[in-house]
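Left out: one protein chain. Kept in place: all the others.
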Amino acid sequence: MFRLTDEKMFRGFATFLLTTLTVITLLPIILIVIASFTDETALISNGYAYFPKAWSLNAYYYLINQGKLIFRAYGVTILVTLVGTLASVLFTTMLAYPMSRKNFKYRRILSFFVFFTMLFNGGIVSSYMMWTNIFGIKNSIWALILPNYLVTAFNVFLVRNYYANNVHESIIESAQIDGATELRIFWKIIMPLSVPVVATISLFTALIYWNDWLNGLYYITKSEYFGIQNLLIKIMNNVQFLKSGSSNFLGVGNMNLPGTSVRMAMAVIGILPIILIYPFLQKYFIKGVIVGAVKG
Amino acid sequence: MKKVIKKKNRGLTKSGPLLLIALPGIIYLFINNYIPMFGVFLAFKDYSYVKGIFGSDWNGLNNFKYLFKQDAFLIIRNTLLYNFTFIILGTIFAIIVAILMCELGEKFRVKIFQSSLLLPNLLSWVVIGFIGYAFLNADTGFINNTLIKLMGSGKEVAWYTTPKYWPFILTIVYLWKNIGYSSIIYMASISGIDKSIFEAAKIDGAKKLEQIKHITIPMLKPTIIILTLMAVGRIFYSDFGLFYQVPMNSGALYKTTQTIDTYVYHGLMELQDIGMSAAAALYQSVVGFVLVITANAVVRKVDNDNALF
Partner (left out) sequence: MKNFKKLLLIACSVLMVIGLVACSKSDSVGNDKGKASSDKVEKKSYDKVVYAYATFNNIPNSDVLETVAEEINVITREKINVEVELLPIAIFDYSSSVSLTLQGGGQIDLFESLGDFNNSVSSDMAYDLTDMIDSYAAETKEIIGEDILKSTTKGGRIYGIPTYKPYALTPMVIYKQEIADELGIDMTQVKDIFDLTDVLRTVKEAYPDMTPLVPVQTGTSGVNMTIPEVDYLTDDYYSPKGILKGNDMTVIDYYGTEEFARLADLTRTWYNEGLILQDAATTTSTATELMSADNSFCYVASYSYPTEDTAASISAQTGGIPLGAVQIGEAYLDTTSINALTWMVSSTSKVPEAALKFLNLTFTDPDVINLLIYGIKDRDYVMDEEGFVSYPEGQDAASVPYTAQLSVGTLGNFFKMYPQEGTKKESLIWEEEQNQLAKKSPAMGFTFDSSEVKTEYSAVINVINQYLPGLLCGSVDPVEMIPEFRNKLSEAGLDTIIKAKQTQLDEWLKNN
């Protein structure tokens, strides 16, 4: 009886704390969403407000005008995120697993090899030269997937660490005695045990690919291959630019460009898909809890 | 007897097949990270487009000089202090959030909380800068305009020209953006803990707080160590967006907001000197390298299993 109350109390306490934290976290974001629906002049004379004096859909009209571009860019980004994340998870777990094995001869060397990449890099110039001249990926979808993010030291260490602490050497030993090959052990035994950490790194990698605009900036000049972040950043900066006194060149009737509210609307558009997809991804975290339980 | 089994097992584990499994990753890192390292030469070159990386004239340490001019001490101090604060507070908060989430156990609420906490991480720094401005702006900002009036203290603050508030503001913004993200790592680790251990503790009559103290936190130790070690390697770096966009690059705040990355950016924005940017990156890397090797050696002495390499 006593134990139950203790647990209940703790649960209540946790709910309370997390609710508070969530509200605090969300307030600024709600402000952005509201700002994206606020009339531009009201935004400037009264500042951002939770209850603005005048509402307006202009920012979204402006974005809808760019319709075809935005759809295509979403397509590019979704494709890149899916392929990139899948490949990344595979490469990362395969690299991390041997590093986690205590009796693997090259364990330390390999760890150092991986970690070193986190500290030193040759800079953008040399990697640009290599990717474009040797691999010729400029202006292709590979340019958005291959450079920089496929295997990151951070993720490798997360996974290695997870294996080292959650996969008992004894499981592997018994499989070895049964005569399973290393690849089979990895695929049949290790992978099913990795659900929580795989969920974690897929999420991280997906976020990286989703939010990336640097690869697009460096390797893409053809607008067919712009991802959503590249497009948003371009529009955002162009709008800013047109607003800055140079827009006399817009010709007659001057487009009435919304400024700040458009930028906010873009922020909303950029995160919207993630908000929609994330709850589906999340069940794997919960599943992770169950896997852990079954194992015991 | 035990010894014999161990020996036998070592015999069973051949390094070859394992190396083969790791090979795709190794090849990728070699291509993506190691081949381009010839770029570090740039730090010692006076770059010329005609002559290219290898052909350009050597420049000795000239490219490094500007990193040690004038305010160098202040800038290094800022960078280090912020990073220490972020490592410590970030870890503590992330663990607390992760533990609380895991204790909830119930799907729906966890979903809501976790998605919400993750959202700030999806916003670019530019947008976050705008949000900060919406709150702190002297004329129409939410704090000066609404909060201070509500509280009746009446004193408006010129946030963007008063350096003393910024260590707090930047720390809050950092935590706001990153807690959701980093707590996920700890959640995954907690999920991986064998549930039977908790069950056993419960039967022994351990209270929740005791379980956390004696089971959860010790089980998280490896994760904490590894994340901290990795953070130490990046201690001379700072998140450029946080220190540039959020204070709106306000010159009056440099005393408390300038870090190595923003200093380099300001200095080179006009010059666009390739050699000097390479020098800055190398400088940050080398310091991180030295620190992390030291830290790793210490960890290895104390707790060999959890060292990075």
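A and B label the chains in the order they appear, each numbered from 1.
Here is the rule we go by: contacts are C-beta pairs under 8 Å (C-beta built on N, C-alpha and C of every residue); 3 or more make two chains touch, one makes a residue touch a chain.
Note that the structure is predicted; figures quoted are calculated from it, not measured.
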Among B:I96, B:I224, B:L242 or B:I274, residue touching the chain not depicted: B:I274
Contact residue for the chain not shown (choose from A:F37, A:Y106, A:Y128 or A:W187): A:Y128
Contact footprint on chain A, counting only the chain that is left out: 40-41, 44-45, 65-66, 69, 124-125, 128-129, 132-133, 138, 217-218, 221-224, 226, 233-234, 237-238, 240-256, 259-260
Chain not shown, touching residues in chain B: 46-53, 62, 65-66, 69-71, 126, 129-130, 133, 137-139, 158, 160-161, 248-252, 254, 263, 265-274, 276
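Basically, only the chains that are shown with their structure count from here on.
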Residue ranges of chain A touching chain B (in the complex, touch as defined): 3, 6-7, 10-11, 14-15, 17-19, 21-22, 24-26, 28-29, 31-32, 35, 45-49, 90-92, 94-99, 101-106, 108-115, 117-123, 125-127, 129-130, 146-148, 150-151, 153-154, 156-158, 161-162, 164-166, 173, 176-177, 181-183, 186, 196-197, 199-200, 203-204, 207, 210-211, 233, 236, 260, 263-264, 267, 270-271, 274-275, 278-279, 282-283, 285-286, 288-289, 291-293, 295-296
Chain A partner contacts - residues on chain B that touch it in the complex: 9-10, 12-15, 17-22, 24-26, 28-29, 31-40, 42, 53, 97, 100-105, 107, 109-124, 126-127, 130-131, 134-135, 137, 139-142, 145-146, 176, 180-181, 184-185, 187-189, 191-197, 199, 202, 205, 207-209, 219, 222-223, 226, 230, 233-234, 274, 277-278, 281-282, 285, 288-289, 292, 305, 308-309
